[in-house]
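First up is the structure itself, then whatever we jot down about it.
Apart from one protein chain that is not included, each protein chain of the complex appears where it belongs.
Lettered A and B in written order, each chain numbered from 1.
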Amino acid sequence: MALVKPLGDLPFVRANPALRAFVIGAWLGWQIESNWARPLLFAIYAVARPLASALLLVIMYSVITNGATQEPLFAFIFIGNALYIVVSSVVSGISWAVIDDREHYRVMKQLHTAPMSYYSYLIGRGVARVGIGLTSFVITMLVGVVFFQLPIALNTINWGLLILASIVGIIAMQGIGVILGAITMQLASNLWFLGEGTIAALYLFAGAIFPLDVLPEALQPFGMFYPVTYWIELSRRALLGANAPTFHAMGAIPSETLLLILTGMALFMAIASYIVYRLSLHRAKEMGRLDMETSF
Amino acid sequence: MDSAPAIKTENLGRIYKIRGPKKKGDQKELIALKDVTLEVPRGQLFGLLGPNGAGKTTLIKILCTLLLPTSGTAFVDGLNVATQSQDVRRQISMVSGGETSGFGLLTVEENLWMFARFYGLDNAVAKRRIAEMLEILGISDRARAKISDLSTGLRQKMNFVRGFLTDPNVVFLDEPTLGLDVTAARDVRTFVKQWMQDHPDRTLLLTTHYMAEADELCDRLAIIDKGQVLKDDTPTNLKHGLQQNAIFNLKVQPIGKKPQDNGRIEDVPGVQTVAVRDHAEFSEINLTLQDENVLPAVLTHLGGRGSSLIALEKHEPTLEDVFINLVGRRLDQDTHGQENGASE
Partner (left out) sequence: MSAMRSAERVHKAVGASLFWRAMWARAYPRLIGTQREMGWLLSETILPLLGTCGFVFVYKATGAPQEFIGFAVMGGVATAFWLNILWSMASQLYWDKDGGNLELYIISPAPLMSILLGMAIGGFVMAAVRGFSILIIASLLFQVGYQVSNLPLMLLIFFFTMAGLYGLGMMMASVYLAAGREAWHLSNALQEPIYLTSGMYFPVKALGAAVATIASALPLTLGLDGIRQLIFTTQTDIGFLAPEIELLLLIGLTVIFLSAARYSLRKLEEIGRREGRLIERRK
């Protein structure tokens, strides 16, 4: 991320307001989180929290199955949970950035009156969160492989699928994040939970820590409309290869089809995010909510 | 206890340890107060006049028991603020400018009630006094409004009610009109004057960097700069000290900041103090001269620097002049910065 700031000095970046805002957002996001780069905070955010939530699931699983971690369900739960860390980081991070800028740092006025695109800036903030989420993901997976013998090896991972699915998946996540961020522009800080709440609600429909089949039948289709469900399924397949569990509702759909659906959803989210952002910005300006402070 | 002065400080000092951005090695010291000795008798409205960063707020925080001095002693209502803090707190209250205290989801009267109870007021008494004081400050129609919906001026009026509601012996007002519009500031000043009139046995310490406010309100004033009290007297006496001098405000074509070959204005015989503020089109000079006969020499000096006179005004001494005379710069120049101008 230290490379991001010099990027901002490149002539073509300086000439393009949207690109400039994106680079500033990414740089600023990292600066804010780079408290985080200190050892103690790194230990909290990148290690302790994600590992504790992973271990919580490990113990719940082990209590019931007497520690049968070699079963496909274990890998399913462990990997799904680790992948969802990235989702939470990006999506809730963007909506949180709106509240942070407005209420904590109180720079919303300055950001909106500067000659730059706040939309691109928000995406930049999201990119900083991708970095953070991926770090936690890697650490959690390392623990899974070393201590719980997850059947993953570097040479069996389908890297092509993993990278492609992740790029498309992250675009979709950024889209969801900006939509939530845009809606947050309208809300008082006591509704900060919108980002986290939505992401927690969608957790249930992403097939992350339990197969969608476990949900009541009426709720299962929700998962099929959530891009993250496809990203998690594809990444799980790429990581586990032949060991990927097939009992999942999506098990029968080929990876190519899943990738295609994910791409379509990502595109939709990207467009939708821009439209929702524009509408929400207009409304926030109309209602004078752009720089409101609502501390309680 | 009643015979003791309302406020007394002896050689009061406060040093802050400033933490550097990284590790402990970066620690620096900032002298916020140095050997401040003051005595404020009961019934007085005492002002502390000084620029931002002069040490006014630090002094108030010590007197309000929020901060311990690093040297010297301070007494409020005859009680030592360091060792008898709990007793001091029963006698005082504080209102600061730009204060954002309270809970946004509570109404004005609920917030005030809460603070009244922190001072042990009976329910009925608290409610009666709240209604009464809201009325006096002209905001009783907002009693049921959530404080998050109040404008800055209304909020500050509410803070005033909070400060006086609990019937304190000594009230500390720290830049109370900061950020208020003219009308709200006037209302607040009227309230303060009225309260002092109605409660002749109470004491009020006010810090401000608005000279007119200090001049209008205070029975006595201390001029403070860089943590030190430079002079302490009634506004009239402070100004009287300059009466034998001639005080001029000059508007001249811009003069460079750097002293030219023909020296500085201060070097002209008979010039006592000079404060210059540069604007884009002109420079503004506050001059204290031994007598008016010195003026031609000053104008000749300025002419020599290529700066001719645009306008000239002679006036009676103000607290601003007193300040310039004591400190050597204008009041609107911060202690730690020279943002708004410079003296030669």
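Methods note: a contact is a pair of C-beta atoms (placed from the backbone, for glycine too) under 8 Å apart; a residue touches a chain by one contact, two chains touch by 3 or more.
These numbers were taken from a predicted model, which means no experiment stands behind them.
Chemist: Among B:122, B:149 or B:291, choose the residue that contacts the chain missing from this document, as touch is defined above.
Modeler: Checking each option in B:122, B:149 or B:291, the one touching the absent chain turns out to be B:122.
Chemist: Pick out which of B:190, B:234 or B:300 touches the chain that's been left out of the picture.
Modeler: The one listed residue touching the chain not shown is B:190.
Chemist: For the chain that's not shown, point to the residue among A:167, A:214, A:271 or A:287 touching it.
Modeler: A:214
Chemist: I'm checking contacts with the chain that's been left out. Which of B:31, B:114 or B:312 qualifies?
Modeler: B:114
Chemist: At which residues does chain A meet the chain that is not included here?
Modeler: Chain A touches the chain not shown through residues 35, 40-41, 44-45, 48-50, 52-53, 55-57, 59-65, 73, 77, 104-105, 188, 190-193, 196-197, 200-201, 203-204, 209-211, 214-215, 295-296.
Chemist: Contact with the hidden chain only, please: which chain B residues?
Modeler: 16-17, 61, 64-68, 85-86, 89-90, 92-94, 96, 99-103, 105-106, 110, 113-115, 117-122, 125, 128-129, 132, 135-138, 162, 166-167, 187, 190-191, 194-195, 198-199
Going forward, only the chains that are shown with their structure count from here on.
Chemist: Give, as an integer number of Å, the spacing between the C-alpha centres of chain B and chain A.
Modeler: That gives a centre separation of 51 Å.
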